[in-house]
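Notes follow once the structure below has been shown.
Only one protein chain is missing from this complex, and each of the others stays in its spot.
When the chains are written out, they are named A and B in that same order, and each has its own residue count from 1.
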Amino acid sequence: MIPLLLSAIIFLPLFGGLIVLAFSRYPDRCRWISLGITGADLFLVANLLVQFIQNPGAITVDLLWIETFGIRYALALDGISLLLILLTAFLTLLCVLVSWRSITKRVAAFHFFLLLSQTGVIGLFLATDLFLFYLFWELQVIPLFFLIGIWGHSDRVHAAIKFFIFSITGSLLMLIALIGVVMIHKSQTGEVSFSIYALNTTLLTAKTEGWLYAAFLLAFAIKIPLFPVHTWLPDAHTEAPTAGSVILAGLLLKTGMYGLFRIGFPLFPGAAHNSASVLLILGFIGLFYGAWIALAQQDMKRLVAYSSISHMGLMVIGLALWNRYTLSGSILQMINHGLVTSALFILVGMIDERIGSRQMEKAGGLWRKMPLLSGFFLLFAMASVGLPGLNNFVGEILILAGAFKTRPWVGALGFVGIVFTLVYTLRLIQEVLFGEPKTDDPYPDLSLRETAILGAIAIVVIFIGLHPDPLLNLLEGPVGELLGGTKNLLTLQGY
Amino acid sequence: MAVYGQVILLGMMLFVIGGACVLIRRNLIMILIGVEIMLNAAGIVFIAASLRWGALDGQAFVIFIMAVAAAEVAVGLALIVYCQGRSGSINADTYNTLKG
Partner (left out) sequence: MKPILLLLMLFPLLGGLFSALFGRRVSRWTVERVACAGVILSFIMALIAFDSSGGKHQIITFFTWFQVADFSVLMDVRFDPLAAFMALTVTFVSSLIHIYSVGYMKHDEGYVRYFCYLNLFVFSMLVITLADNLVFLFLGWEGVGFCSYGLIGFWYKDMKNASAGRKAFLLTRIGDVAFGIAIGLFFLIFNSLSITYINGHADILTPGTMTLFGLLLLWAAAGKSAQLPLSVWLPDAMAGPTPVSALIHAATMVTAGVYLLMRLFPVFSGSATAMAFIAVAGTLTAFYGACAALMQGDIKRVLAYSTISQLGYMFLAVGAGNITAGMFHLVTHAFFKALLFLAAGCVIHALHEEQNIFRMGKKLRLALPGVYWPFLAGAAALSALPPTAGFFSKDEILISTFLHAGIFYKFLWFIAILTAALTALYTFRLFFIVFTGESLYYEEESEKSVEKPPPNMIATLWPLGVLAIFAGLLNLPAGWGGGGWLSEYFLNIPGAAHHGEIPHSVENGMAIASAVIGIFGIICAWFLYGPKGLLRRPDLPGAWGGLFDLLREAFYLDWLYRRYIAWPFEKMADILWNRVDREGIDRGLYSFANTFMLFSQILREWTSGRLSGYLFMLFMGLTVILCLLAINFSIL
């Protein structure tokens, strides 16, 4: 039953997307069908969650797909995947709601691509066969290329192409490295397999391992994005429609992180171990550099995009430290960042719809005109700076305090980062909400639909902030396995 | 057996002549004729080989080639007539829209 459920969760959106295409002449029906499909998918995931809690333990699916190459349709569900697909289903549902009024051209195609990207992301979070993983990895890029390129803002085509070229460069290198690993594995065991469990027993010389890891790392680093391959992100975010930004920030960036700790580290434990410092340094550069540049922005969306780079930097630091606290913190932070940054993008989108600009100088004094929107804005901005009681704090304190167990200096420097975050966030709040209103136009405050979107995120944000234990419990087992797995492999290789 | 080598030589010469015709001429019809000559050169080589090895396969191939050549001429001439009607020229250099 449950194995079937996994496949249903992955392919329901794709199936729904095809149905939506059939109704391309009736935009309203497209919206309702998409809402139904994403709602149903969220329901299925919730159902899965309940079953998983009652019956913990990894759930796997393993069917032969392409026999000649040993490619299998292999999925596995553990706590990490479960949380991430829950986030995916939740955010896609919100995306449909967010786009209800703002998308008016080619509505059916828009929803098709939206649902297609959901299939890609969920599949990616579940796949354990590397070929399948690669397939979903590419699958999520294509819909987003169109989402940005067709429904984006003025400079959308350029941003879409930039996004696509960056992504594809990374993935092709990954594909080469992937085939390399498979070939080496074949020469050692005589068996062709793409399964992560088979491949991570491959014995590699340090040099080969280094090169293969570098190729994988580049692909993941572009997606995360790490300095210095981050420049596609601000452009893509700035030009993308709100739903595109949400998918991008909430889900796509997470796939890079996910790949890094699920595939990069277990597959190449030695290289990952040796280059942890590189990752740490890149994470720190991202943390400070992103925050610093965010301060210089005028465009609100670009500011939030750079803040994403900064936050992802902290998560990479937590990952590079690779201990129980920081890893739990980083993974929890993936969820938190997905929620909070999406909320901020949605808010900026709503402001844009009202005042017709994303420039901060055009905004100002919004508190007076839209108290409800401003209240949400303040809440999510505070969550973003890690105010205790809201979700980001839990992840941040786990990463930072946990860092002391491995490298105290990292923790100390990381705490400095929280000041940098505060600087640009307070500037954003001040320029947008405070001061005298710039125009006399009356702006409508949030509609019921918009309140529901933001309210739903706010409830989750506060819930995770006050009671993150259920999530951390889900993470505990898989995190232990990840740590234990690499530790065994490292001992095997004599580290 | 000397005949075999001479026939192959003839086939090669015909093939080169046909190729030169294809490469040098700009007229589409002449190019088509060049192609026909090349096809027939191939046919001659097939027959020679058939003779040499005493197998009938080669002759069967020639019949196929003739059929294909006939079909090709029919389609090719139809296209040329269409091109003439459309842009008033059967010079191959007129059709350079694929230029990068």
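The rule is short, and it goes like this: a contact is a pair of C-beta atoms (placed from the backbone, for glycine too) under 8 Å apart; a residue touches a chain by one contact, two chains touch by 3 or more.
All values reported here derive from a predicted model rather than from experimental measurement.
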Touch with the missing chain holds, among A:A58, A:V192 or A:L422, for A:L422
Which of A:Y289, A:W322, A:F345 or A:F380 touches the missing chain? It is A:Y289
Given A:G120, A:G149, A:G259 or A:G402, the correct residue touching the omitted chain is A:G402
Across the whole complex, the chain not displayed is touched by chain A residues 165, 228-229, 231, 289, 292-293, 295-297, 324-325, 328-329, 365, 367-368, 371, 375, 382, 387-389, 393-394, 397-398, 400-405, 408, 411-412, 415-416, 418-419, 422-423, 426-427, 430, 433-436, 466-469, 472, 476
Residues of chain B touching the missing chain are 19, 22-24, 26, 31, 92-93, 95-100
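As a convention for this text, only the chains that are shown with their structure count from here on.
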Chain centres from averaged Cα atoms put chain A and chain B apart, in whole Å, by 60
